[in-house]
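Note that this complex is displayed minus one protein chain, with the remaining chains in position.
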Amino acid sequence: MSNPYAKLPNWAEYGLIPLVNLIVAFFVAGLVVLLVGENPLEAAYHLVNGAFGRGEYIGFTLYYATTFIFTGLAVAVAFHAGLFNIGGEGQAYIGGIGVALACLYFDQTLPWFVVFPIALVGSIAFGAAWAFLPGWLQAKRGSHIVITTIMFNFIASSLMVYLLTRVLKPLGSMAPQTRTFAEGGQLPKLDWLLGIFGLNIGNAPFNVSFLLALVAAFGVWVLIWRTKLGYEMRVMGHSPGAARYAGISESRITIIAMMISGGLAGMMALNPIMGEQFRMQLDFVQGAGFVGIAVALMGRSHPFGIIPASILFGMLYQGGAEIAFEMPTISRDMIVIIQGLVILFAGALENMFRPAITAALAGFAGRRAAVTQSKGA
Amino acid sequence: MSDLAIELRGIDKSFGLVHANRDINLKVRKGSIHGIIGENGAGKSTLMSILYGFYQADRGEIIVDGKPVAIRDTNAAIAAGIGMVHQHFMLVENFSVLENIMLGAEESQILNSSISKARIELKRLESEYGLEVDPDALIEELPVGIQQRVEILKALYRKADILILDEPTGVLTPAEADHLFRILAQLKAEGKTVLLITHKLREIMAITDEVSVMRRGEMVATRQTSQTSVEELAELMVGRRVLLRVEKGEAKPGATRLSLRNLTVKDGRGVTMVDTVSLDLKAGEIVGIAGVAGNGQSELLEAIAGMRRAVSGTMTLNGKPVEVTGTLDPAELRRRGLAHVPEDRHHVGLVLKFEESENAILGYHNNPKYRNGVLLNVDAIRAEAEEKIARYDIRPPNPRLKTANFSGGNQQKIVLAREMERGPDVLIIGQPTRGVDVGAIEFIHKRIIEMRDQGVAVLLVSVELDEIRALSDRILVMFAGRVVGERLPDASEGELGLLMAGVEGPKEAAE
Partner (left out) sequence: MDLFHTLVVLLESTIRVSVPLIFAALAGLFTERAGVFDIGLEGKMLGGAFAAGAVAAVTGSVWMGLLAAILISVLLSLVHGYASITQRGSQIVSGVAINFIVAGSTVILGEAWFRQGGRTPALADGARFSTIDLPFADSVRDVPILGPIYADLLSGHFLLTYLAFAMVPISWWVLYRTRFGLRLRAVGENPGAVDTAGISVIWLRYRAVICCGILCGFAGAYLSLAMTAGFVKGMTAGKGYIALAALIFAKWRPVNIMLACLLFGFLDALAIRLQGNPLPLIGQVPVQLMQALPYILTVILLAGFIGKAIPPKAGGIPYVKER
């Protein structure tokens, strides 16, 4: 069997190729900036400054990153089992119900550190339940999971509008949102964490769910590479034939992997609901489920790649706001373009630069070998 | 004008390191049925693909009807009057017969006139060659034999004078095959030239005028069919090889470990692949299953291993029944003492993107000894992998290396080490040395004999006849899904070759 892609060393596979894809994506985005008559380098300066220039900015960057770690992990877990879960958006949205219910019931009686785990369980349960049906339909009825998860995103959206305008909205209120939670439903900020580095968090909603996200990333790493279930998921993702040979049930893994994926997506809801707004609002997910796709592709589905990729996108979201402020022609929608370009180049066109990179590396290695040889002689 | 329909001169083709065709010369007389015979991997299909423009030869000349032609793509082949009936039909299943026949040869942009013309032409072809089909039937509703007829009509519709058929009887029942031969005779009578690629000697003898034999990428001989014999062809096909010798003592068969009764397996299309096979496998013996690839050995192995559901029959493992027609669970069979080295290590036996140590537990990953609470005990897994690497001399000796980076022989050793080191009662092995370097072959053979001597019941499937003869204590020959004979390993190559080619010899008992 000839596999032209087997030759690349790990650092090139996981470092160089994503980097090249990213650079190309940014280059094209730079062209868009030029097209609207602005200076891309100036935009880049505002981007980086807006994301890291102050403690408060960093706080915002990490707040966004927290959200993307959850949704990126959700997409990655499904990827490992060979499934494409486009439904992170809807699963996160529905996961919000679990968070909101926990807060609405307990925020006035219990302290945050008791409500938090209850909300966590709720978010996982609701997110996983929303992912269960597409998983079950794929496993038992052969319905294509990409299509069903897209449909479930829209169904979730309608359902949430209904719930927020009819059920969860406090009486007499006009806004489609729950009431604001009392202290028990508010997560403490991580001002001390940034304080260690002498940074002032200001108004940034950077909160303890960031730590949960890091734990989740570690948990996913353990799950994928250190448990039997993760092993079985990877066997199925890489080789359905080998899974059949090893007696691994395809439908069981499909359903479980989707539920874990949905649970992770659901956990995302903790960050905006308990960490920033202290209530559940319409559209609080704001496309984070889709950013998860870009993050997972960028981070090559590895938790330790997803964290930096999430911070990158957090930077785009926060720094993008700063660009919009400094350069009014460039609104935050610039991020959406970059997100799309990253998905295009790191995902659909991932093999475009590979032959060239492989050849370049081979040429380099060849020359180096020749040099060593001539030195030896 | 020439009396040769096709002449090939010095055709050479390599795929990477595989030299598939070596300096091939071939002359095919116009209006004849010319057989091309050879074992699997002899290079027949590659040669025909070159002729049909699917691949380009690295070197050599193709002369059609006296004129040199450059066949750069399929269009050029069609223009030169060459048609091909592929082993796997190239038909659109939810199209009608007529639509399939027209596809690519439509008269005009708008179908209406093409359809009526095609209908008339199809009627004409049908009556001329006796190939009746309902032009409006959907392909997916037709039996395989009729689908093949559509493929032939497709070629004739394109005015092919030379028809290549690649293993055409592989999917046919004997009655359908006989019908096909009548069609081919009819085509010949109408002046068409037929190139028949097959590994079945019976077909060659029954229908061809001339026959060319390929072996390991080379064209070794061409004979008038009337002046050759099945024995000669079988020998030419297999060649006089250096006899493979493996040191082994007398087998001491013990209790029956695995027993099959009337096992029948069908493939996805409902074609019977394994036909009422019965066998008994005893502890301490190696039973080899000989046969040309595609005669049901793969399906038999998969059914025994629990990867493919049988439609009828029974199986017992260590005296206890196995639900061979019911819910299948390869993991359960493993627990009950069955180990399986699959034929396809790239897609089944190994996950190529996994580390070596991860593959070393594939299928046995449920074993508690690899667990540490809820976690996998990676240290234990790697330590055990290292041990096996040492014992099986797997190189490079690195349990963390990606499996894709090991050579074929070392990959196979990873699978063998995994399956053999569990102390199984029954070991079933498919193609143990396919794509394996010479050094590893000897090692693998020795290990198989050792297993037998330790009292393991071994069932060996291989398309390498010498391997079967060198290792087996008894040989079963499979042809068209059935066990057609049982022989001792000292049976002559010619005798086994005849059985493998579906020519019934005198029945003798092995014992």
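Lettered A and B in written order, each chain numbered from 1.
Just so it is clear, a residue touches a chain if its C-beta (ideal position, glycine included) is under 8 Å from a C-beta of that chain, and two chains touch if they have at least 3 such contacts.
All values derive from a computational prediction rather than experimental measurement.
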| item | value |
| --- | --- |
| Residue among B:L26, B:L47 or B:M84 that touches the chain left out of view | B:M84 |
| Contact residue for the chain not shown (choose from A:V48, A:A182, A:V222 or A:M352) | A:M352 |
| Options A:S143, A:T227, A:S249 or A:T358, residue touching the unrepresented chain | A:S143 |
| Chain not shown, touching residues in subunit A | 32, 35-37, 84, 86, 137, 141-144, 146-148, 150-152, 154-155, 157-159, 161-162, 166, 290, 293, 297, 329-331, 333-341, 343-344, 347-352 |
| Where the unshown chain meets subunit B, residue by residue | 15, 52, 54, 73-75, 77-78, 84, 86, 88, 90-95, 99-100, 102-106, 108-112, 114, 154 |
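In this section, only the chains that are shown with their structure count from here on.
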| item | value |
| --- | --- |
| Centre distance in Å when subunit A and subunit B are each reduced to the mean of their C-alpha atoms | 46 |
| List of subunit B residues in touch with subunit A within their complex | 16, 305-307, 329-334, 340, 342, 344, 346-354, 358, 362-363, 365-366, 371, 374-376, 378, 402, 404-405 |
| Subunit A residues within the subunit B interface of the complex | 1-3, 6, 222, 226-228, 231-232, 234-235, 238-239, 241-242, 244-248 |
